[in-house]
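One protein chain is absent from this view; the other protein chains keep their places.
Our next item is chain A:
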Amino acid sequence: MSGLDDLDRAILNAAQEDLPLTHRPFAALAGRLGIGEAEVLARLHRMKQAGIITRFGPFFDAAAMGGAFCLCAMAVPRADFETVLTKVNAMPEVAHNYERAHRLNMWFVLATETPEGIEAAAEAIERETGLTVHRFPKLQEFYIGFRVAA
C-alpha cells in the first residue's frame, strides 16, 4: 500500500538508527547498505515528501532539557470534537494528539520547557474548552527503543 520497494524499506529501517555526527553522515548510512549517498538522499527525500517519513532529525528529550512531557486525555462530546480539536492543536505545547475509540477520545502529549509548564498548559486547555484534562505523567518507563520495521 505504501509503494515502497525493498531498497526503500532497507533505507527506512537503517534511517531509524542513529545518524553519525560526521561531515557526510548519509554516506556512512549508504555505505552500510552498499549503495550511493545520492541514492539514499533522493529516496529519503521522496519518502518524506510522500509522508512516509514524518520527520527526520534529532529526537529531543524535553525532560533532559529540564522540561517535561505529560500524556493527557479528555472526554470530548462528539458534536464539539472539531471545535475542541482546533483549540487544543493551537497550543504549541501539544506535541502529539490522537483520536481514540473510547469515552476518553482525545489523547495528547504536552511537552514543555519546565515541569510547571505542564500544569499551566493543562489548565489553559481546561479554561479554553471547559473540559477536564486528565493528566497521566509517566511514573516509570519500561522501554524507549521505538522502531517500526518497514
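FYI, a residue touches a chain if its C-beta (ideal position, glycine included) is under 8 Å from a C-beta of that chain, and two chains touch if they have at least 3 such contacts; residues count from 1.
Assume contacts and distances are computed from a predicted model.
Visitor: Which listed name, "Na(+)/H(+) antiporter subunit A", "Ribose transport system permease protein RbsC", "Carbon-monoxide dehydrogenase medium subunit" or "siroheme decarboxylase", is the one UniProt assigns to the chain that has been left out?
Guide: The correct option from "Na(+)/H(+) antiporter subunit A", "Ribose transport system permease protein RbsC", "Carbon-monoxide dehydrogenase medium subunit" or "siroheme decarboxylase" is "siroheme decarboxylase", the UniProt name of the unshown chain.
Visitor: Considering the entire assembly, which residues of chain A contact the chain that has been omitted?
Guide: 1-2, 4, 12, 15-19, 21-27, 37-38, 41, 44-45, 47-48, 50-62, 64-67, 71, 85, 88-89, 92-102, 104, 106-108, 111, 113-114, 134-144, 146-148, 150
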